[in-house]
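Please read the structure below before turning to the comments.
Of the protein chains in this complex, all but one are displayed in their positions.
In this document, chain identifiers A, B and C correspond to the written order of the chains, with residue numbering beginning at 1 in each.
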Amino acid sequence: MRRVAITHVAQSNGGESRESLMDFTYQVNKEVLDKAGLKREEVGCIISGAADIFHSGLSCANAFDWDGIGAFLKEGSRAEESAFSFIYGCMRIMSGRYDTVLVNALVKGSENPDNDPITSFYGDPFYLRPVGINESVVAAMQMRQYMDRYRITEEQCAGVAVKNLGNALFNPYAHIKKRVSLKDVMDSERVYDPLKALECAPKSDGVVAVLIASEGKAKKLTDKPVWLSGYGCSMDHFIPGDRDLLDGQLKEAARRAYAMAGIRDPRKKIDVAEVCEPYAFQELLWCEQLGFCGEGEGGKMIDSGMTEMGGVLPVNPSGGVLATNPYPARGLYRIVEAALQIKGQAGEHQVGKKVKTALAHSTHGFGGQCHSVIILSA
Amino acid sequence: MGKAVAIIGTGQTKHGRRSDVCYPDLVREAVTAALEDAGITLKDIDGVVLGTMPSMMEGVSSTHFYFAEAMGALRKPVMKVETCGSTGQSIGHCGFYWVASGMADIVLVVGSEKMSEGDGQATMTTVFDPFFQRTFAAGAPGVFTMQSMEWMYRFNIPEEKGREAAAMISVSNHDNAMDNPHAHIRMRVTMDDVKNARIITYPVRLLDVCPASDGACAVIFASQEKARRICRKPAWIKGLGFRGEEFFYGESDKAIWMSATQAAREAYAQAGIRNPLKELDVAEVYNPFTYQEMIFYECFGFCPRGEAPDYVLKNTFKKNGQLPCCPSGGTLCTNPIGATGLIRLAEAALQVTGKAGARQIDGAKLALSHAMGGVDQFNAVTIVGSKL
Amino acid sequence: MAKEYRTIRNDVALPYQWALGKTWAKFFDGLKEEKILGTKCSQCGKVFVPARTFCPECFIDMAEWVEVKPEGKVLTWTLVRAKYYGQVKEPPYIVATIQLEGTDCGFHHFIGGIDLADFKKARQKLKRGAKVKAVWSVEKKAEIYDISQFVPIK
Partner (left out) sequence: MTREEHRIVKGQVMVPYELALGRTWSNFYDYLKEEKIMGKKCRKCERVLVPPRSFCPRCFEDMDEWVEVSQEGVVETWVYVNMPFFAQEIKIPFISAQIRLDRSDSGFIHQIAGIDLSDFDRVRETVKLGGRVKAVWSKEKKGNILDIAYFEPVK
């Protein structure tokens, strides 16, 4: 299998953009090409990540996006979720047919309705949609079970929001920049009891672009390539009631990624993780399933400080999805942040320890119906 | 140039108005058929790729969730790939690259659409931008008519000649569909029927236009080693290309259509094809509109620019012609959009493996399949062959 | 969503006619007769509600229909206070996952009949495993709302 490396990355600044989606998209893609010193003609192919109409008001999202991603008369494609796009881009290089791929993802959350109405359209029109199922509703039901089964406290869950929003203060690309206390989180409105408003991710604008390359090409383009070493993905049942919400497919996705990367003890081997936590408690649950702590020990884990910026396994030094949630692009954001940590280019939110191996995770669907895990290494 | 990849099984639903089943059950029908065709079970599948047209077509978002079990993806890695009307080809390309990357041995690719559940033309209108062009949009027929008119004007094709050739394409596609048990529209039509059919957008008439179909298609891709072990007669992927033009209609020249031309050129280069008219044995061209099919012939190098009507009138692309096009009856008789490009690929694979039944072109060894998407924006081509 | 920069309002509204298919049509017909119907897998033996054409685990057709009791235990729930565009119901309301007796999956529906003013008490009532039963709508249309909601069994 050919090796694939991330050579250059670029992200939009986190705030709401006044530009049209097309121009917003162009600026970041132009930036990453400029950084790499490449013209768009020199890139092998382009894979974008964008969800269509529900996240843009435009059907066939890639049609409108095509110009801004620099794809005029180029080979390319689009995947609906940006972690898929990244992996698809890697596949193109592994196949031996391309040496460089520009992978990008984009959305302007500020133009769309809230995530709750949008995710309610994941549901079938006969059963799940009419009984009010959306991602937040299922997350809240998942959280109640999590606390109930493992005696996790609401405060421990809220602690994730405190930690991640705190980290975001040091990330120039984060959307929400606000220091919050445990009390702030606990006192915020119980929008989906037991979920509180500050435990739910915002809606953000975001364009992110990544240049990936084959081994030979990567070494020419950068002296700090970040290698893809593991990938795993797994899909769960559609109807949340058909599964145990606390025993989903993340374990399987992680198992696959660790096997590919040759990782036996993720807790020791992973130096930093960017975990997709649209709801605060999910970071704890996902960390358990990623093997960062034992089953039901997510609460203890956050209390120990292990996942803080200076901890032994920092989780979401970027502030995570709780700080920045450009929905279909957030998976690629995790990958970019993990790559920046390995490159040592995360700036003020660079973790204290030396980062050799980083994990990026992405999930979407009710209660984490689909998970992708990507392992990057120096 | 990477690993060789083959198609080892295909499955299609009966296409048409399928209000007898809910959407996931329709998808499962195609998946089950493909597994049976390949003689494998879901256990053998390493990953699943899904594609449908825009969510608005069926009013359910991110259908890989809804179809998780129906498409056989439970506890498996998935990909959701979409590029408008060219989705069916693009998911095939994704299946190819997944296997070619070495990360999977067998990948199931599923495309589907249930157009009877939504409003196809209104959905197409939401592909246009709301800033400038949507106001003047008239669904797919409006665009394809504009393109066809521009093409005829550019190459001085007399209206009557264009009409005659387009009618012949309609007649031969409808004839071909009679041999295809999966086809949606199965009826014979005459030249007069086509020429006197109701006007949709002049000069395009009802029988120049594809139907809105419900249907799904599944295609199974395998690595060289697996294909050799499992399948007696695999269809090998020889070349693939995808190209897109600017978003705004009117910026690129649609009479020349660079995306179609270059997507084919890329696929030919990979497949080592120099003279497509001679070397290809059959072509499954994505032809939602008769006139447009002729533009594709020119873009794909089947004939010189502006001469497609002459070639059509010489029976070049009929079932017994030099390069039979759409022996399945094509998109003109079956169009579940998200599945359509994959159906073209499946039909091409059936042809080169001698499994196309009554629609088989004798001795077909090399076949082109194609799909087009967006507002005339995207084109994708995949070439399959009987030999590696 | 008033913005200080120039925008174009773009409402996407489209009509649909979704096919139910035989299995779900029969399930909803059952609701109309105040029966909750599930299907049982001949391979894994699990009973799923709503009924399924095929077993989501085993990928084989499910032919055996079973009527299940309109009663079950609460697996989990949430009280929705958030308001959002196109919401199915005026908040506050409770959405729950209920395991109906004799089934092997959770069933999603509303829970009512609880005084939300005293939320602590409401939480007590809805502890894990709390028993609830279906309340039928007076007017039935063979749809999921034929069950108007579930309420705690005293």
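Keep in mind that, in the parts below, a contact is a pair of C-beta atoms (placed from the backbone, for glycine too) under 8 Å apart; a residue touches a chain by one contact, two chains touch by 3 or more.
Keep in mind that this is a model prediction, so the values were computed, not measured.
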{"item": "Omitted chain - touching chains that are shown", "value": "A, B, C"}
{"item": "Per the touch definition above, residue among B:Q133, B:Q224 or B:Q322 touching the missing chain", "value": "B:Q133"}
{"item": "Residue in contact with the excluded chain [from B:T145, B:S172, B:S213 or B:Q270]", "value": "B:T145"}
{"item": "Where the missing chain touches chain C, by residue", "value": "1, 3, 5-22, 25, 28, 85-86, 142-143"}
{"item": "Contacts of chain B with the absent chain, listed as residue ranges", "value": "19-20, 56, 59, 117, 119, 121-122, 125, 130-139, 141-142, 145-147, 149-150, 153, 199-202, 246-251"}
{"item": "Interface with the unshown chain - residue positions in chain A", "value": "17-24, 26, 30, 33, 39-40, 53-54, 56-57, 66-68, 70, 72, 108, 110-113, 117-118, 121, 125-126"}
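Here is the rule we use: only the chains that are shown with their structure count from here on.
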{"item": "For chain A paired with chain C, centre-to-centre distance based on mean C-alpha positions, whole Å", "value": "30"}
{"item": "Distance between the centres, which are taken as Cα means, of chain C and chain B, whole angstrom", "value": "39"}
{"item": "In chain A, residues with contacts to at least two other chains", "value": "53, 57, 125-126, 237-238"}
{"item": "Contacts with two or more other chains, residues of chain C listed in rising order", "value": "10, 12, 16, 18, 20, 24, 56"}
{"item": "In the complex, chain C residues that touch chain A", "value": "5, 7, 10, 12, 16, 18, 20, 24, 28, 48, 50, 56, 75-82, 84-89, 93, 95-97, 105-110, 119, 128, 143-145"}
{"item": "Of chain B, residues touching chain A in the complex", "value": "1-3, 22, 47-48, 53-57, 59-62, 64-69, 73-84, 90, 93-94, 97-98, 100-103, 123-124, 126-127, 129-131, 241-247, 258-259, 262, 266, 373-375, 377-378"}
{"item": "Chain B-touching residues of chain A, taken from the complex the two chains share", "value": "1, 20, 22, 51-54, 57-64, 66-67, 71-81, 84, 87-88, 90-92, 94-97, 118-119, 121-126, 231-238, 249, 252-253, 256, 364-366, 369-370"}
